[in-house]
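A single protein chain has been removed from this complex, and every other one stays in its place.
== subunit A ==
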Amino acid sequence: MEPAIETTGLVKSFGDARAVDGVDLQVARGSVYGVLGPNGAGKTTTIRMLATLLRPDGGSARVLGYDVVTEADAVRERISLTGQLASVDEELTGHENLVLLARLLGYKGKRAGGRAEELLTAFGLTEAAGRLVKHYSGGMRRRLDIAASIVVTPELMFLDEPTTGLDPRSRNQVWDIVRALVAQGTTVLLCTQYLDEADQLADRIAVIDHGRVIAEGTPGQLKASVGQNTLHVRLVEPGHRAEARRLLARGLDAPVQLEGDPAALSVSVADAERAAEALAELGREGVPVAGFSLGQPSLDEVFLALTGHAPTEEEIAA
């Protein structure tokens, strides 16, 4: 069977800037594929080309076996899009949004209303059904957005940063919804800025930067390329940072990064035991620690490891 998505040398320019600069992707059917990258990397532009909203300037893309340019209509019959900007109508109620979509997709008369109610129930939105969407919280809006994407269960769903700006609870709800979708056989292309989100959901991940894929693999492979976990330490006294840096570097045999916060440092660690050792050493040497955490590398760290530079200012501001 053909892959769900197959692109070769996909290019899109805006003026002189190449937003997408030769992207090759292979997404297997039934999987969740994460596209990970900082602001301005070209994630949304890639999704918009795959969802037939934007015509590629170069290269080719096939979605579920159909060409996105010459067979756009066949593609549209099989996909759905949950865009980065909420793809629901803020000036309508939640119920009206879903009825609108149901009718546009071919549900007739009462059946459109029935489908809308079924989805509102499934997404815990029954009580808010009659409210205008502009009064919804971010999490509710996202759920409605995803509900609108599965009025007809799609073969492939594009999710563009579905949890950016959501609180942890809403975020977990969205993740649960994605897992349920995948369990039913839908393929998901997920764009995100968060490594942990890709890690939670994706079977494979492509890291993109400046419109190019700079790494591809399973979450495990990616994290391994970054080198284990990261120890974040926050000192009581910013004045102790130089001393702490020296001690940690010695204890862990790894370069120590100074963070934006003048009292914070971070360092990659191979095993937790040595981290504990090094922290104890700080205490013995009279460098009081306000707090610490041992966690997965952040996107910044993945970036640093893959490109040798942190995401640039322009990428952060874009």
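The rule is short, and it goes like this: contacts are C-beta pairs under 8 Å (C-beta built on N, C-alpha and C of every residue); 3 or more make two chains touch, one makes a residue touch a chain; residues count from 1.
Definition applied: contacts and distances are computed from a predicted model.
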{"item": "Name of the absent chain as recorded in UniProt (options \"Ferredoxin, 2Fe-2S\", \"cytochrome-c oxidase\", \"Anti-sigma-E factor ChrR\" or \"Transport permease protein\")", "value": "\"Transport permease protein\""}
{"item": "Option touching the unshown chain, where A:Leu125, A:Leu190, A:Leu235 or A:Val267 are the choices", "value": "A:Leu125"}
{"item": "Hidden-chain contact residue, picked from the options A:Val35, A:Ala51 or A:Val302", "value": "A:Ala51"}
{"item": "Residue of A:Tyr33, A:Tyr136 or A:Phe292 touching the missing chain in the full complex", "value": "A:Tyr136"}
{"item": "In subunit A, positions touching the absent partner", "value": "48, 51-55, 73, 76-77, 79-81, 83-93, 96, 100-101, 103-108, 111, 118-119, 121-128, 131-132, 135-137, 139-140, 143, 148, 150-153, 173, 176-177, 180-181, 183-184, 186"}
